[in-house]
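Structure incoming, see below.
For chain A:
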Amino acid sequence: MPEELTDRPDLLQVAEALRERFGDPVGAVAFEKGELAVRVRASELPAAVEFLKIVRGFNALNDMIGLDRHPAPGEGRKRFSILYQLYRFPGRLRVRLVIDIDEGEAVPSIVPLFKSAGWAEREIFDMFGIVFRGHPDLRRVYLPEEFTGHPLRKDFPLEG
Partner candidate 1 sequence: MKTPQEYFRKLFLLDILQGLLITLRHYFSKKVTIPYPEKVKPVPPRFKGTLRLFRDDRGEPLCIACKACQRACPCNCFDIEGARPEGPRPEGSRVMRPTKFDWKLDRCAFCALCVEVCPTSAIRFSPEFRMSLIGKGPLLVHLPEMYLEGEALQEYLCGGCRP
Partner candidate 2 sequence: MAFQEIELNMGPQHPSTHGVLRLKLTVDNEVVRAVEPVLGYLHRGMEKLWESLTYPQIVPLTDRLDYLAAVSNNLGYVLAVEKLMGLEVPKRARYIRVILAELQRLASHLAWVGFMANDIGAMTVLLYSFEDREDILDVFETYCGGRLTVHGIRIGGVPFDMDAGVAGMIRRVLDGLPKRIADIENLLDDNRIWLHRTRGVGVISAADAMDYGLTGPPLRATGVPWDIRKEIPYSSYEDFSFDVPVLAGGDVYDRYLVRMREMRQSAQIIRQALDGLPEGEFQAKVPRILKIPPGEVFHTIEAPKGELGFYVRSNGTDKPERVKMKSPSFINLQCLERMCKGNLFSDVVGILGSLDIVLGEIDK
Partner candidate 3 sequence: MTGRTLLFELLIPVLKIVAVILYPMVMVIIMIWMERRVVAFIQGRLGPNRVGFQGLLQPVADAMKLFFKEDIVPRQADAFLFNLSPVLVMASSLLAFCFLPLGESFMIGSYTLDLRVATSPVALLLVLGLSSIGVFGIIFGGWASNSKYPLMGALRSVVQILSYEIPIGLTALTVVFFSRSMDLVAIVNNQRDAKVWFGFLLPVSFVVFWISGIAETNRAPFDLPEAESELVAGYHTEYSGMKFAFFYIAEYAHMVLVSSLVVILFFGGWLPPFPNVKALAFLGRVPGFLWYLAKIMFFLYLYIWIRGTLPRYRFDALIRLVWKWLIPLAVLNFVIVALGWYLL
């Protein structure tokens, strides 16, 4: 039985609200395995997170996940994606915000909204080399400062 977003009115409401607030170019809304993923423009990300946090009550940022689509990003997609897993407590609602960015693009930081993004953004900077604009302390978190390259990029050499 194919899953339909309409089966989950609570999530549907969130998706509708996001569409209403940011217009249609919010991008693809995907619903898969009971999880809602909404693609937003990178520039609108802080606004979208703020909207979800303040208006829709998503009060926890579970995780930030970096993705590298190299070498074949797929149609209409850019090389990197960052996934923001938001959670609403109480309410059992999970929403995933997705932004696509290209090499060299900077992403607005959401540390002012969620302090838990602090190290998560540092980790993505460390592993993918994605720069977060407005991060108070953007340094590598795992690897030494003098390390060159970003290991989780798909073109990172596996053998030295």
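Basically, a contact is a pair of C-beta atoms (placed from the backbone, for glycine too) under 8 Å apart; a residue touches a chain by one contact, two chains touch by 3 or more; residues count from 1.
On how the list was made: all candidates are chains of the complex that A comes from, given by their letters.
These figures come from a predicted structure and were not determined experimentally.
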Quick check: counting C-beta contacts as defined, which of 1, 2 or 3 touches chain A in this complex? 2
Note: in the complex, chain A contacts candidate 2 through residues 32-33, 35, 37, 59-63, 65-68, 83, 85, 89-90, 92, 94, 96, 114-116, 118-119, 127, 140-144, 151-152, 156, 158
